[in-house]
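Apart from one protein chain that is not included, each protein chain of the complex appears where it belongs.
This part shows subunit A:
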Amino acid sequence: MNDILLVARREIGVRARTKGFLISLAVSAVLVAALAMLPKLFAGNDSYDVGLVGSDSLRTAATTAATAQKVDLSFTPLPDEAAARTALLAGDIDAAVLDGRALLADGAVDRRLGVILQAGHTSVKTQEQLRAAGLDPAKVTEAMRVAPLTEQSVSPLRGDSSVRSGFAMLIVFVLFFLLMSSVTAVAMGVVEEKGSRIVELILTSIRPWQLLAGKILGLGVLGLVNLGVIIVAGLSAGVATGLTADLPDGVAGIVAGAVVWFLLGYAFFAVLAAGFGSLVSRQEEVGGVLTPLTTLLMAVYLVAFYAVAEPTGPLARVLSLVPPFSSMVMPVRMAATEVQLWELAVAAVAMLAAVAAVLAAGARIYRRAVLRTGARIRLTEVLR
């Protein structure tokens, strides 16, 4: 155990110092923070400045409409139309209302602001016209008050669907990125040791499985650190933009679930990567020998991506139980919809069993291949 920790500590110490790791850490954090802010950037403004020329009867009604939409309105009284045009062109105000007659803007009126101002205008004019027709506006309002339809979901979907699927998408993206980079790092590390013949020296003092376990553990810790940085960056970006308020319930649980599934997926793919990596002796060959593995990872990614769109579909439901697909599809389902406890249990047990199986196979390949430098070794040669 001591030896494993020693190897892991070396991996962490050496790799954490490399530029590559620090850059990938920074890039992933910035990227995720940007993605977390994206919905708010697209949603546009939520505070507007409106110029009023002449009557300000619109003020109260428009403010009421704005409040219902969670938008801030402020009003600037202006002397005449010329002043309004100047202020619009200068960008001081977003729109101007001319005495209940016309709505001016620099180009088209912002859609949300337009709706709010038109609603305010309609309400003001309706009251005026009711009064002119000799009706009591208060009574009419009373008569028109209707309780809105209550909204109910017939599926287990919860929360705001666009935010929820955005969140699930982010999880898929992050898991894929992290799995791909850590798994490649494991294979590269194995080949570095094999190619430089340093294994020959190391394996006279520790066992192959100890070296393998230490490497996978160390690089896994680094992957976890990266995941932690991403979570912190993403959540702080979310808090800064007020997005977290819209997140589905139980975010903490979903994030924790994603971390656990990352670890399981990492264990699965990393052990295989080490096994495959040990078949070759040169860094240039790593890409080639890992192709089956990266293809599998891509397939998992695509299924998970599809599951974001249809989290309750049969494909997502079935593959969320099947390893290694479960490692990415299950966290998607957990973020997007309700997952039965038994489903979670089945998925976890199946994935653990799969990890144990690849551990046996991967360690066997590694042990037999890592000291045989030279030409690429065929899988059948070492599995026999």
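Quick note on the criterion: a contact is a pair of C-beta atoms (placed from the backbone, for glycine too) under 8 Å apart; a residue touches a chain by one contact, two chains touch by 3 or more; residues count from 1.
Quick note on the criterion: contacts and distances are computed from a predicted model.
**Student:** Name the omitted chain as UniProt records it, choosing among "NAD(P)H-flavin reductase", "FAD-dependent oxidoreductase", "ABC transporter ATP-binding protein" or "Sulfite dehydrogenase".
**Tutor:** Protein name of the absent chain (UniProt record): "ABC transporter ATP-binding protein".
**Student:** Identify the residue among A:A82, A:L201 or A:A299 that touches the chain left out of the display.
**Tutor:** For the chain that is not drawn, the touching residue is A:L201.
**Student:** Since one chain isn't shown, list which residues of subunit A touch it in the complete complex.
**Tutor:** The missing chain touches subunit A at positions 3, 6, 10, 14, 18, 192-193, 196-207, 371, 373.
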